[in-house]
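Dropping a structure here in C-alpha cells format, bear with me for questions.
All protein chains of the complex are present and in place, except for one that has been dropped.
Right, chain A next:
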Amino acid sequence: MSAAVSVRGLRMKYGAAEVLRGVDLEIRRGEIFTLLGPNGAGKTTTIEILEGFRNRSAGEVSVLGTDPERGGDAWRAKLGIVLQNWRDHNKWGVREIIAHLSEFYDDPHDPDGLLAAVGLTGQAGQQVGRLSGGQRRRLDVALGIVGRPELLFLDEPTTGFDPEARQEFHLLLEKLAADDGMTVLLTTHDLVEAEKLAHRTAILTGGRITACGTPAELARAVQAQSRVRWLEDGRERTLTTDDPSRAAWELHERFGGPVPGLEIRRPSLEESYLELIGRAA
C-alpha cells in the first residue's frame, strides 16, 4: 500500500518570508508520527497544507493518494482534524455536538462509547463553553476521531493536559492506531512526548526536516558533541568530540596515567535537541 502522506520539496512563502524551504516527509500507514519543532518553525503551516486548508507555494504533496488542493468530500471523510485552538459550538451540549458531527459519516463511532473513551461521560449533558481547558481538548480529540478517520491530524493536542490526562491520551492514541490501523500525525514541542508516543519523529527547523527516524535513530542523529575537560599545566582545558571515550583514552596515553581533573559530559537528548534547534535558527 502507498504511504499515508508523501511530501516532496514542499515550499511555503508568506509574502517574502519563506517558512518552508523544501520539506520531505513520508508517513507510513498505521504509523504514529510526530512533527517536532520550536515556535514558528512551520508545523501548523505544514499540517494545514496536508489538511487542504492552505495552498502551498511549491512541491508535491499526496495525502491518502490525493493532492489536498483537489480533495473532495470523499477524501475529507477519511481525515480527522484537531486544530491547535478550537472554541467553536460553545452553546451546544457535549454529547449533542458529538452526535451531530457523527451524522456526516457513514460509519461513525457511537457517541456514548466515544465519550467514555475520552473520559467525558460525566460531562455529556454539559454546555461545551463551560468545559475546562483540558476537557475541551478531549472533546476536540473526540470530534477528530468520530468519523473513524484513516488519518488523524493533531496540532499540539496535549497542551493544557494534566499529566494523567496526557497519559490517558497517549494510551487512547496507541489503542486507535493498533485497533483501527489509524495513521496519526501530531505536532508537539515536547521531545519527551514524541519519544514516548511516536513510532517515528521528524524535527522541523529552519524550514527543513533536519532529522527524522525512530526514537533511537533520532537520538543518534541529534546527539550533540560531548565535552571533555581536564587540567594541564595548571590551566583548564576543554575539548568537544563525538567520541568522548576515545578522547579520554588518548589523554590517558599522553599523560601516561591518570588525567588530573578529568570530566566528561554527554548531553541529554533534550539538550541535544535544543542545540539542534539553535544551530538551525
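By definition in this document, contacts are C-beta pairs under 8 Å (C-beta built on N, C-alpha and C of every residue); 3 or more make two chains touch, one makes a residue touch a chain; residues count from 1.
By definition in this document, contacts and distances are computed from a predicted model.
Peer 1: Determine which name in "ABC transporter ATP-binding protein", "Transport permease protein", "Xanthine dehydrogenase XdhB" or "2-aminophenol/2-amino-5-chlorophenol 1,6-dioxygenase beta subunit" the UniProt entry assigns to the undisplayed chain of the complex.
Peer 2: Its record in UniProt gives the absent chain the protein name "Transport permease protein".
Peer 1: So one chain is hidden, and I want to know which residue out of A:143, A:212 or A:228 touches that hidden chain in the complete assembly.
Peer 2: In the full complex, the listed residue that touches the missing chain is A:143.
Peer 1: Out of A:81, A:141, A:203 or A:218, which is the one that touches the chain we can't see?
Peer 2: Going through A:81, A:141, A:203 or A:218 one by one, A:81 is the residue touching the chain not shown.
Peer 1: For the chain that's not shown, point to the residue among A:21, A:54 or A:170 touching it.
Peer 2: A:54
Peer 1: So which bits of chain A touch the chain we can't see?
Peer 2: The list for chain A reads 44-45, 48, 51, 53-54, 73-74, 76-77, 79, 81, 83-92, 96, 100-101, 103-105, 143, 147, 155.
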